[in-house]
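Excluded from the complex is one protein chain; the other protein chains are retained at their positions.
Letters A and B mark the chains in the order given here, with residues in each chain numbered from 1 onward.
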Amino acid sequence: MSVTADAAPVRPPTGRPLRAKLGRDDYIMRGYMLAIMVYLVVALAMPLYVMLSKSFTTYGFDLATYEFQVSDQAGNFTAPPVSAETLNRELGAVPPEKLTTSSDGRLPATLFFPDFAFRSPVLYRIRGTTAGATYLIGSERHLGTEWSQVTSNDFRRVMLRPVASRGLDNFVSYFSTPALFRSIQNSLLISLISTVITVSLAFGFAYALNRSCMRFKGFFRLVAVMPILVPSLLPGIALVYLFGRQGMIRELLMGEEIYGPIGIVIGSVFFTFPHAMIIITTALAISDARLYEAAVSLKASRWKTFWTVTIPGARYGLISASFVVFNLVITDFGLPKVIGGQYNMLAVDIYKQVIGQQNFEMGAVVSVVLLVPALIAFSVDRYVQKRQVAMLTTRSVPYQPKPHRRFDWLCFSYCGLVAVFIVGILGVCQFAALVKFWPYDLSLSLKNYAFDVMDGGGWASYRNSIRMALMTALIGTVVVFTGAYMVEKTKGFGAGRSVFQFLAMLPMAIPGMVLGLAYIFFFNNPANPLNFIYGTMAILVICTVTHFYTVSHLTAVTALKQMDIEFESVAASLKQPFYKLFARVTVPVCLPSVLDISIYLFVNAMTTVSAVVFLYSPTTTLASVAVLNMDDAGDVAPAAAMGMMIFYTNAVARLIHVAISKGVLKRTQAWRFK
Amino acid sequence: MSLHKNFWCAIAAGLFVASNAMAQTELTVYTAVEAEDLKRYAETFNQDHPDIKINWVRDSTGIITAKLLAERNNPQADLIWGLAATSLLLMKAEGMLEAYAPAGVEKLDPKFVDNSNPPAWVGMDAWVAAVCYNTVEAGKLGLPVPTSWKDLTDPVYKNHLIMPNPNSSGTGFLDVSSWLQMFGEEGGWAFMDALHENIARYTHSGSKPCKLAAAGEIPIGISFAFRGAKSKAAGAPLEIIVPSEGVGWDMEATGIIAGTANLEAAKTLVDWSITRTANEMYNTGYAVVAMPGVAKPVEHFPEGLLEAMIENDFEWAANNRKAILTEWQSRYDSKSDPKN
Partner (left out) sequence: MSVTEATKTAETAAPAIYLRISNLWKSFGDFQALKDISLEIFDGEFVCFLGPSGCGKTTLLRAIAGLDLQTSGIVEQGGRDISTLPPAQRDFGIVFQSYALFPNLTIRKNIAFGLENAGRSKTEIAARVAELLDLVGLAAHSEKYPAQLSGGEQQRIALARAIATSPGLLLLDEPLSALDAKVRVYLRHEVKELQRKLGITTVMVTHDQEEALSMADRIVVMNQGVIEQIGTPTEIYREPKTLFVADFIGETNKIEARAAGPDSLSFGGMTLDSVAHGFAEGAEVVAVIRPEDVIPHRAGYRPEGPSDENGASNVIDVIVDEMEFLGSFWRTRLGGPRLGGIELVADLSINAARHLALTEGDAMTIELPAARLMAFAQTVGES
């Protein structure tokens, strides 16, 4: 009997595996997920694609499409027409590399006539050999195959216009323009230096918070995150007041100029400090106290313990913080714009190419270049984050510091210095905003708050910013959280979910400038049915939600992963639709994370400059952009005033967030506290 | 796809019709006029034409120009009122402007009218380059008062000058193009080579050098007279200097965007924009306006500004803009280290 039990091994059936019939829930969930995917494709993938293709759009003069005819001294056209290409071949007047240009390139027709004299009685004719060949007579635009006849005097005003084609010419000319190429070096150097300084300072700060028993830890923690609440360019303004020619403490620079690398680095350290501090604090918080007990029992010195236990334990946090800071600095635009002086950086180059020179193609090329370091930094960060999560899951005993008088005082002094730096920068801005006319009239006044008579959109831009931030927080939270829910809880549909995950991670790697520029190319195209959102508040909200999608998405996913994976199964077995479960259980349980996402989106929407600087319209000017534009116009004090308005607004928003978290949550999260 | 497109078009059209039916004609007007003047302009216009509502789209010259060019295939503006003529020439070369001879155009100084017939644009007022000189800071440093452009190349001014970057600022470009026109191509670049040695840095905007000079952040800023006069009025210890060789200038101009749905209203506005009333309105800030005989002296404006304005060939400037900027960039922008 038992001999036959597993004789004749059966083979698995071949053919297609069974496919589940989809229930209503499945259809709704997949449909919704697809909808958000479409959103991400439209708001992210397609603009980027259009931008990429724009970087390959080149402009050149197509000499074969123009024909000239020259009359004799009496004005009779006896000579046969001759094409510009033939003339150029004979004369070599325009070398091939000069035929490459940008969209507003012009080529004087007289170049092909070495014996041209504007006083001669000779007449000239010009025409295109194709319908699209364009040329200017003066500023008048002509195109087509009809002859245009001009006098010698007018012929010197004839300019050929380029045609668009596709190719790598833009990249070639980019890398052969020293000024632009130099920006890559500058950006990398500045980012590197800022990263080293920020991460070192932040490590010290986080170490003091985690490992000492100093006083006022809560206060220090609060101060350390304040820079998140202001636009990145605000420290630049403060630095002008501190170290500019009329700066309060300019002597400290010992004659060095603040406008340039020094200013960018100091400002970068300021605005990236909280990001590094938060990441490293998390890394230090999870390190295992048992290792320290072991070190103590082995009689290892404090110094040795630091290098053999602390640093290795926090290494993923340090690496991750480094790449985050690097990415923030290299993609930041506002700060080098304000304090960079003649020191060119990639992100500013994009702005200069697009706004200054209307060279959109070259802007796209710089964007592509800027994408490379950002993508690398992003990938490394993702990799490291995964490792860090793995460490978190191992069970460790949290470290409890013991009082140590001298060490605690040392930590306190160090944190105190950092706090003075941060509060000082903000304080200087507030002071500058209230001074009537620095440095000649130091009386206090509110005249710098009369934004309505200045560039940047006035008080309306402040109101717009709040409106935009609220909409971003509301819509963004709904989209991100429900999207994360669908991708986490939809069954099957593996391919779709992978695509979704990829799209959700992508925004973090896209610098704001690049996203903004991509939006111009994509949405400001009359053939695009979504063209109507261009210039509206909607495009700002969409752009901002997309720009800050990744971190919000990860927050949501982390929260959702902490839910029991069987809730959906239970609901299905009870024949309850998933959305009832979502509303009654998922959202209430995840409410703290939902609120975190909202405040994150709100604060960032208030401070962001880079992406929206290309997209705002006169009716949708924003406070953060107003800071930039007012500074640009030389209204530095009002710029500081507006920057501080953003700070106070965000601070109030944070307070409201805390109040809601503590108050309202007490009711909805009663189960947690019992 | 096409069905989709139709759907969106229908929605967009629906919204459009709905919003149009509700109120009087609304014009979307792109402008680079100073923010503090816009309200006054609209109010004065509405006294004569209360039925046309102006929706301003205001930004700096560079940004508005970039915006207009970016939107060339899908213009959002009905007209431009108050943008550099150099920029309008770029629009004209792209075929973006609707040629229109406004009623009374013959009363304007021909310098202020586009040379095509009918003109693609008409000028409003001129903004003229000038040097803002902070007497307090220059006094501290013992800097002499410069009287000419050439004076500014004196090594004594090393690191005490700021000018706008012509690649991003209209004022910067008008400076550069005027020097090239005044000193000739070679002389112009030689002058700029020498000037570059003294420049502390180039700013993105044209008004900033003067505001920086007003704030003492730099003793001397190359900017424009209008800005200097305003800062001076605000109490800054400024001297506004008109260099003796002559000064570059550009004008603010008006033009209708080809294909606007509100052509009649746009024409009404352009007609009004060259009236005496309008020219008087421009005169409150600008010393030089398009209609001869209107301008009254403006407080704090330097003497002899009008006479110093060079014979500016806008067309030449527009047609050579690209080449000039490329040359400028390769000469001065690659030197990116801050100079001490």
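Everything that follows uses one rule, which is that contacts are C-beta pairs under 8 Å (C-beta built on N, C-alpha and C of every residue); 3 or more make two chains touch, one makes a residue touch a chain.
Since we're looking at a predicted model, the values are computed, not measured.
Taking the complete complex into account, the chain left out of view touches A. Looking at A:D72, A:E90 or A:D564, the residue that reaches the missing chain in the full complex is A:D564. Residue A:K575 is the one among A:K299, A:R406 or A:K575 that touches the chain missing from this view.
Listed by residue number, the positions of subunit A touching the unshown chain are 1-3, 5-6, 10, 12-13, 15, 17-26, 564, 566-567, 569-577, 580, 584-585, 588-589, 668-672, 674.
By definition in this document, only the chains that are shown with their structure count from here on.
Centroids built from CA atoms put subunit B at 31 Å from subunit A.
Residue ranges on subunit A touching subunit B, taken from their complex, read 101-102, 104-106, 108, 136, 138-141, 157, 159, 161, 177-179, 182-183, 186, 240, 244-246, 255-257, 259-261, 337, 341-344, 352, 354-358, 360, 437-441, 452-458, 520, 524-526, 529-532, 534-535, 617-619, 629, 632-636. Taken in their complex, subunit B has these residues touching subunit A: 4-5, 7-9, 11-12, 15, 34-36, 55-60, 62-63, 65-66, 69-71, 73-74, 76, 89-90, 92-95, 114-116, 120, 136-137, 165, 167-169, 200-205, 207-212, 214-218, 234-237, 315, 318-323, 325, 329-330, 333-340.
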